[in-house]
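Starting off with a structure, shown below.
Apart from one protein chain that is not included, each protein chain of the complex appears where it belongs.
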Amino acid sequence: MKLFNVKNLIRLLVLMVVYGIIQYLFINKAINPFYMMTLVLVCIYIILAVSQNIITGFTGQLALGHAGFMAIGAYMSALVVVRMQGSLVAGIIFGALMAAAAGMLIGLPTLRLRGDYLAIATLGLGEIVRIFFLNMDYLGGATGFSVPKTIDWTWAFWLMALSVFLMSSFINSSHGRACISVRENEIAAEAMGINTTKYKVMAFTMGAFFAGLAGAIYANYMYLIHPGTFSFLKSFEILAMVVLGGLGSITGSVVGAGVLTIISAGLADYPEFRMVIIALVMIILMVYRPNGLLGNKELKLDFLRIKKKG
Amino acid sequence: MALLTVDKLSMSFSGLKAVSNLDMEINEGELVGLIGPNGAGKTTIFNMLTGVYLPTGGSITFQGKKTNGVPTYKLSHLGIARTFQNIRLFGDLTVIENVKIAYHQHVSYNMLSGMFRLPAFYRGEKDMEEKALDFLKIFSLDDKAQELAKNLPYGQQRRLEIARALATKPSLLLLDEPAAGMNPQETRNLMELIRWIRKEFNLTILLIEHDMSLVMGVCERIYVLDYGINIAHGTPDEIKSNPRVIEAYLGEEAI
Amino acid sequence: MGSVSDLIIQQIINGISLGSIYALIALGYTMVYGIIQLINFAHGDIMMVGAYIGWFCTTTLMLSFIPALIIAMFFTALLGMLIERIAYKPLRHATRLAVLITAIGVSFFLEYGGILILTPQTRTFPEVFPQTVYEFGNITFKYGDVVIILTTVILMAILTLVVKYSRVGKAMRAVSFDKEAASLMGINVDNTISATFAIGSSLAAAAGVLIGVYFNTINPLMGIMPGLKAFVAAVLGGIGIIPGAMVGGLVMGLVESFVSGIGFSTWRDAAAFFILIIVLIVKPTGLLGKNIREKV
Partner (left out) sequence: MKTKKIFTYLIVALLSFTLLAGCSPKAPTDQPAADVVKIGGNFELTGGVAEFGKKGENGAKLAIKEANEAGGVLGMQIEYVGADNKSEAGESTAATTKLATQDEVIGIIGPMTSGNTLAAIPVITEYGIPLVTPTGTNSTLTVTEAGALNDWVFRACFIDPFQGEVAANFAMDTLGATKAALVIDQKGDYAKGLAASFKETFEKAGKEIVASEQYVAGQDTDFRAILTNIKNKQPDIIFIPGYYNEVGMIIKQARDAKIDVAILGGDGWGTGPIVDIAGKEAMNNTYYVDHVAADDPALADFAAAFKAEYNQDADSFAALGYDAAKLLIAAIEKAGSTDKEAIRVALETMSGFAGISGDINVDSATHNPQKSASILKFVDGEKIFAARVDPK
């Protein structure tokens, strides 16, 4: 087993082909900038959904504060880029790290709570973060904070690919399995020597880190960040993507984020019906596929597998 | 030498005494049984020994160290492993993953190696895979390695729980009704297995069991509990003839 | 205006009045949660529907307050049962998260369906009850405050009695304790859950109409914030516990009043959530909740 085995090389190839096709179509104007923006948003939401899935789908902790971490990433990266004249990379890293730090700080006390209590506590924390930025006139306050657009589709796509790779590698490592064992049976996990608090906080911190990363990409792509963007409804939206795709499925989150974002963009011409249709999709899907589109299974590139002789 | 010493251990739940003033001593390499009627407080003792409950009185000493208040996972690192009366496997994971999770405390790579797929990750995973398969082989579960734990038949789930407990590399193994739900043949096999792993892994075992044939068959010493009180202890033969034990088990009319 | 003590008393009155509004909404929340452990995120939006039915009755049908309230409660009860049957019942054995997502979906559906049908326009109630203001020195409160506080207390008392002594109440408690055992005892679980939703939703409607009349503005998104706050209140007091809703609501109302009162009005939502988090960490089951230990 090595990093550059056939399977991973094929995966990389697929990514490069997808990227290449889209880039080609864009250059040839077959994809207009609005679709391009939608695709970048898809990338951002994929990172958000997968990172929420780490916390909720894999570690089993129902946290509803993702919009808050996204806000921290967005505002902190903007702080570095706009107010301190730092580089984009520094901004992104700082944003993600600050979100992770906040995740750890918030996670330590709240992750002792179970189920719905954790949900409402993290929802409250997300709102506190939003209210904080609403009151920060230094960072635009209620008007919103203008950030130059320095991220393009290439950045967003490869950062997304890297994030998904890192998170799925984590989940498929021994530390990731420790997180899953917390979801499966907390008491048994403890008895098997898993420090469940540590792994909950680890998953939470990691989720926050990547949510912050997504927020930083968002801030440096969307020209303006506004506290209203990061309300608890955004957390709901992200959770909906995860559950629609399937809890505990990385590819499910990718699909869920893609489907919901594209539905939302595709219905831009029917604004009155857009949210109603999204709501109906959520209800119908849950009623008829409560485990999401993919359940906890992963989409695999099996159709590409080279058949062995014999 | 005493591996585990329990001194005047008590546990009460909102005034209700589940265990009171229990004294117990288990020497290294011993195979000890803990019996008693339903509700006698046996599992409560396990929960105290593994740090799930904080005793309301008395002390527990393991390997010369006082362990009251030490969290469960740390006790596991110190060498206490257990199985559960109501099986607690990681149901949605495969059989081999269950064992790997127990082996996690001995993992040789760190989180970042895992995330970035550094060579240490591949070395560590390979090692873990082999070790886990070894444990499964002992319990003849290796052919089921890729099945989901929840899909195993009952008896195999019990065996997997023991395999998983062993993967933590314990020095003291606590078995909570390992033979529950097994037929006599399976129980006899289990007895053999318990004897064998004790020797092979140099273990000390404390087991709770209702199946008297198993307890009397494998245990060297037995503690008997009734209403949270230790009413007798001794060799299987002594226990069999102890009038208080008979009374506890059969009720007063039998006297 | 006069002394500091007047100021404090006035803020206490403000807080109690606001708190009983939260409590009123929280009653329905806590009720549904108590029986099927579902955070019915659509509760605030059901409240909105109730407010609109009340508005329709008082404006188009020119009914007076009490009949409007009863009609609103009745139809919203039907709506609640309908939602339960269509959206929640099929998910009875699914994960709680799936049900939660469905609830969020129902909430969006009601909000944006409301915008579609009713337009986002703000509507106002006619004067359905007296706008009397009572003055004691510098301290003032309104007829509406009295109505809301009394309604909350009375509904809470009735609800407690119903849950404790009536047949359906006993069935509810049995179902909340153990669904399977309850059905073995001959309790119709589905009907009991339907009844719970009916009662919970009609409580929401009562709250909606009262709030609509009190603040005199309703719009399709009016349920979001009060719904969230009421849920926080329910959790704060101990969710599933009927007096907990009152306690939680009052605590929230008083905290918000005082935070505004000392000049931090922009932080009052943050303060409410902060108190919630502190309470949850110190006493995870809420102020009136009992700790439940998982059996190992």
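Should a chain be cited, it is by its letter among A, B and C, assigned in written order, with residues numbered from 1 in that chain.
As a convention for this text, contacts are C-beta pairs under 8 Å (C-beta built on N, C-alpha and C of every residue); 3 or more make two chains touch, one makes a residue touch a chain.
Because the structure is predicted, anything quoted here is derived from the model rather than measured.
Here the chain not displayed is in touch, across the complete complex, with A, C.
Residues 29-35, 37-38, 41, 134-135, 141-144, 146, 149, 218, 222-226, 228-229, 259, 262-263, 265-269, 271-272, 274-275, 277, 280-281, 284-285, 287-288 of subunit A touch the missing chain (whole complex, contact as defined above). Although one chain is not drawn, its touching partners on subunit C can still be listed: residues 1, 7, 10-11, 14-15, 17-18, 21, 112, 115, 119-124, 127, 131, 133, 135, 138, 140, 142, 211, 215-217, 219, 221, 225-226, 256-258, 260-261, 263, 265-266, 268-269.
We take it that only the chains that are shown with their structure count from here on.
Set against the Cα centre of subunit B, the chain with the most distant centre is C.
Chain-level centrality, scored on Cα centres against the all-protein Cα centre, points to A. Per-chain CA centroids place subunit A at a distance of 32 Å from subunit C. Multi-chain contact residues of subunit C (touching two or more other chains) are listed as 296. In subunit A, the positions touching at least two other chains are 187.
On the side of subunit A, the complex with subunit C involves touching residues 56, 62, 109-110, 112-117, 119-121, 123-125, 127-128, 131-132, 134-135, 187, 232, 236, 239-240, 243-244, 247, 272-276, 278-283, 286-288, 290-291.
Across the complex, subunit B is touched by residues 1-3, 166-167, 169-170, 172-178, 180-181, 184-185, 187-196, 202, 248, 296 of subunit A. Across the complex, subunit A is touched by residues 50, 52, 71-74, 76-77, 81-82, 84, 88-93, 97, 100-105, 107, 109, 111, 113-117, 121-122, 124-126, 128, 164-165, 167-168 of subunit B.
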